[in-house]
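There's a structure below that I have some questions on.
Just one protein chain is left out here, and the rest sit where they should.
Which chain is which? They are A, B and C, in the order written, and residues in each are numbered from 1.
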Amino acid sequence: MSSQPVLRVEGLVKWFDVTHGLMDMVLGKHIFSRAVDGIDFEIETGHVFSLVGESGCGKTTTGRTILRLTEPTRGKIWFSGFDVASLKDGKLKEYRKQAQMVFQDPYQSLNPRQTVFAGIAEPFAIHGLRLSSEQEYDSVSKALEEVQLRPPEEFIFRYPHELSGGQRQRVAIARALVLNPKFIVADEPVSMLDMSVRAGILNLLASFMKKHNISILFVTHDLAVARYISDNMGVMYLGKIVEQGISERIFQRPLHPYTQALIAAVPVPDPRHKIGAIPIAGEISSSINIHPGCRFHPRCPYAKPLCKDQEPPLRELERDHLVACHFAETIEQAPCDNMLRSVSGRESSE
Amino acid sequence: MIQVAKEKPRVQTQKNRELAEFVSQFRQSRAGMVGLVLIIMFVLLSVFVVFAYPYQDVVKWNDVREWTNNPPTAPPFWVKMFSGKSLPETQVLNGSVARRYGIENIYFEDRVLDMSFTYDVPPAEVLVSIDVSFQGSSPLIELSWIKPSGTTITILRKAADRSTEGPPYAFSERLYVFIDQDVKSNMAGYMMSTYGAFVPVSSISVANVLFGEESPRVANASSIDIEKGIYQLKLHLQAYDPSDKITGFSAVVKGTVWGWMGTDVWGRDLLIGILWGTPVALLIGALTSVLSVGIGMTIGVVSGFYEGTIGEILDRTTDFFYMLPVLPLLIFVSFILRPSIWVMIPLLSVFGWPGIAKTARIITLQVKQEAYIEAARALGASNLWILVRHIAPQTLPFSFANIALLVPGYIFTEASISFLGLGDPVLPTWGKILGDAQASGATIGGYWWWVLMPGMMIFLVAISFALVGNALDRIVSPRLRRRA
Amino acid sequence: MSFFSYLVKRTVVLAATLILVLLATIMVAGGFGIVDRVAESAIRQDVNMMMRNNPNLARLTEAERLQIMQTLIDEQRRAAGLDKPFIERVPKYLLQALSWDFGKALYLRSSSGSSLVSDIIAEVLPRTVLLFTTGALLSALVGIALGLLMARKPLGLFDRVMTAFAVVSNSMPLWWVGMLLILLLAFTLKVLPAGGFVSVPVPSDPVAYAFDVLHHMMLPLIAVVLVSFGGWAYTVRSLLLDTFQQDFILVARAKGLSESDVMYRHALRATAPPIVTLLLLSIVGSMGGAIISEVVFNWAGMGRLFANAVSFQDVPVIIAETYVFSFLYVAVFLVLEILYGLLDPRVRTGASVQG
Partner (left out) sequence: MDVKNLCMYYDLLGDRYVKAVDNVSLELHAGETLGIVGESGCGKSSMAITLLRLLPSNAKIMGGKVSLHGEDILALPEAKLRRDVRWKKISMVFQGAMNSFNPVIKVGDQLAETLLSHDGKATKKEAIERARELLDLVGIEGSKADHYPHEFSGGMKQRAMIAMALSLNPEIVIADEPTTALDVIVQAQVLKLLKDLKEERDMSLILISHDISIIAEMSDDVAVMYAGHIVEYGESKSVFLDSRHPYTKGLLEAVPSVKARKQKLESIPGAPPNLIGMPDACRFADRCKYAIERCRQGDPPLEDVGDGRVVACIRSKELWGAS
């Protein structure tokens, strides 16, 4: 790893207490939804690490726990040298200046009663930076300029409902960047935008990364977007990372059956590929009563008795490419029939 | 394109733009504007009333003696327009000139009161008040009634007995002519002497004899023709001491109709009661709803925002107050405290706030889920900052709508309490007027104006606030009920 | 089964609330010393009466008679526990109230002459329930029917007229409308009796008795329905319009169901839970407000008893009635929870219905 990582997550765990039965309460038996069940990863400065998985796999919770928007149950979060997991008030507020978030729903992430100016200027007031209104006005216009909302005068006194989805997301990004953070969690920033506008936002985030040396934790369920924007990647299933490493390596040589199935299931904008048989059935199970052993074994076409007993550790099969599956090597040699058709027949370079 | 120079960005633009939008939306709802106009009228009326009838006048409202000059249970004068007959109005007669003369040692004094009476129906009542002062033996007084045709009927002849100690003695008489037994027997005497017609005293109608056309059957006829013209009331004093004299002689001829809003069973002018009811109703309605919305919003928002133990406790207390039976408890407490309106207002709002708190809590829970709240938290905002800068402004407009919507309910409740006579002991309120009406059998007695007028005022004030409240609610509530 | 556990939790909460309400009523009544003052004056009256018609005391001197009276009074006060401070006696009152033993009324009597408060209340309660439940049910039925029509053509002429009527009728106090109706129907047109529960002499044969009560109930019933059916129509209409926005209504129409099928099988059934909630709340709400209306209609129910108790300052009756009203309130809330669960499957198998 060349440069010192801006963020390192060690054994991060986040369980939600979902006990509601009267009897359970009386007996003190707690039921937990194990949203994040122990994950580790690093993000280097100026890099994008994307967390990919189906809804309910814990990727969003990871992002919000790292920013302390929900309290972690266990684990360490190292942010440029100190553990953020246990920060308190003053220190936490300081951390908040350097780590920001971009939200999924452009229609909800801006206060409908605040103009664009008030929204972007609010962080100054929150952090007590006594700026005169001229300075505030200038920095807000500069921020708008940076997110390509030109000319700023036309947008600065508008209300959110007067802007399109794409424009609103740019305002949200401007607000997140106005304090010059070192790290951003982007939680599905483009999934609610029109196709034509998505690329613009992705390119914007990419340009910020280079210009301000910002690192981004990019949470998404859309593998195509993940491949386009991320340098490193982690595939999550039921609160654990099942495959992790450099994105290109994972896309060219997916090792975990779940990753393979995910990639096979994604449609491609090319009429020559027709929807093929999907090797795995059923839906992601609930994160409350998780089976022992490998979490994926109920849906895995290669499941063996060992998978039911022992949880496979995350091991490095090739440099910067880890996988949590006992039989990753054998699967690669003899993939089951429909998996073959759906994965290999797809390689195309445009 | 908004040309914004480099000068200070006008933050006010945000405030008054929002306000301008709110006002334009409100103006679109015709009903809302009607309600607003009505409310402004009621406020102006209240201000006028407080100046026109100062507080001391109002205290007189509870003192029945003040109103004896008014005809009891008289409908408003504009009833004449519908009844086709000209109905008598109340007249007060005084200012008679004393004519004194003496023969040997007997001294006489005569006083005459003139009255013009050109109506189709006899008056409700005639009340004559006589005051005499004398030195020694009590003088003789004689009251006679002179009809336009000249016929003279002696109404009363009696000796002025001493009603106070020490010379000079004073004698005073307040004679209700239509119902006084002596007058009735004199009438029977008169009928016997002029027509030789024997009429039992009990069935005599003094009004018919005094005001009806001359005829043997006039005494107890069901309907009579009125002798229209100038009537005279003559008081004759026969005294035995030169210094004896009539110190007071006046009469009130009570009409059958009275004033704009008529009178109640004690002759009180309902107009004053109803007018004074307006400021009381507005005060109680407005202040109580502002208070209960204030309490309700704070508790609702706080219990919604801090969902932990604080939220739970506040929510349980809201449930507790929500389940209290409002009216019985209120009546019970009023029965004990006999509250003035300044005690009644907080009392009423203690029962009113849970409804608001429950809704405010639900709104806060909804707003809390919005992403911009978490965004503010991510920006480093504290709980308090989020509560003040993001949650409160969202719930504020909702509270305006509710202040208006709560007023009718409070006006009804206050009216109910004073209906039972447990309200403010001094101030006349619509509820108290209606309570008196019910107690005096106005509904069975047919005194419709006594019931209609105060109730109509309650209705008008209530509906004006309801209209404004609905208009505000439609602007504020996210789900427009009426599909555009 | 989470719904059952949810219900158990709600019953416990409601029961606790009821006891708290009862406690509050007793504290408020007792706290101001009203209860004690009234009880002591009652004792002094009994002792006086006993002394006066006891012949052999006549011969005693003034001082001796006074002395005996004082001892008798103290004895009775101790018996009634009045010597102990009020706070200690609260549990006793609480237990009594919970077991429906409200002690004796001071002045009021039941028609059968009994002075036991529980008898008096037992006699009047059914009358109030009869009047106001019928009234609420009638208004609900009329209101739902009209609400359906209004929802058919939103912003149509009928819809706008009914909405205006709803706002107007909601702004009129029930008891005022009652007084106006008495003036109109009883005084002017002489069509219906002006008030009362049954005519005197009371008809012996039960059928005639029932008809007579119905005859007396007509006027208050008209008043109740007149004032509330408008509000009902508007509420049902708004609920239906909200449901019409839902996707499953579009699906139902797409499936080729007739408009009435869409309306009754889908829209109305989906809004059934809130409508039932409103119905129960309106019944118990109207009873709470019945006090003044019953005075106006001279309807010998709980409300008029309460008004009389207030004018006669008959404190035991007042406390008992407040408690009964609260009991009704809480009982209805509980029935509400159960009914809501039965009508809405999401509640039966899902989370609680409150907030």
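Simple rule for what comes next: a contact is a pair of C-beta atoms (placed from the backbone, for glycine too) under 8 Å apart; a residue touches a chain by one contact, two chains touch by 3 or more.
The structure presented is a predicted model; accordingly, all values stated were derived computationally and were not measured.
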Which residue among A:166, A:245 or A:293 touches the omitted chain?
-> A:166
Options A:18, A:92, A:131 or A:268, residue touching the unrepresented chain = A:268
Going by the touch rule given at the top, which residues of chain A touch the chain that is not shown?
-> 54-55, 164-167, 194-203, 221-225, 227-228, 248, 251, 261-275, 277-278, 280-281, 283-284, 346-350
On chain C, what residues meet the omitted chain?
-> 154, 246-248, 250-258, 261, 265-266, 269-270, 272-273, 343-346, 349-350
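The criterion applied here is as follows: only the chains that are shown with their structure count from here on.
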Averaged over CA atoms, how far is the centre of chain B from the centre of chain C? Could you give it in whole Å?
-> 30
For chain A paired with chain C, centre-to-centre distance based on mean C-alpha positions, whole Å | 58
Using mean C-alpha positions as chain centres, tell me how far chain A is from chain B in Å, no decimals.
-> 71
Multi-partner residues in chain A (2 or more other chains touched) are none
Where on chain C does chain B make contact in their complex?
-> 13-14, 17, 20-21, 24-25, 28-29, 32, 34, 154-155, 167-168, 170-173, 175-176, 179-180, 182-183, 186-188, 194, 238, 241-242, 288-289, 291-292, 295-296, 306-307, 310-311, 313, 318-319, 321-322, 325-326, 328-330, 333, 355
Can you list the chain A residues touching chain B in their complex?
-> 64, 67, 69, 92-93, 96-97, 100-101, 103-105, 108-111, 113-115, 117-118, 122-123, 126-127, 133-134, 136-137, 153-154, 156-157, 172, 175, 179
Any idea which chain B residues touch chain C in the complex?
-> 31, 315-316, 319-320, 323-329, 331-333, 335-337, 358, 361-362, 365, 408, 412, 415-416, 419-422, 434, 437-438, 442-446, 448, 451-452, 455, 458-459, 462-463, 466-467, 470, 479, 481-483
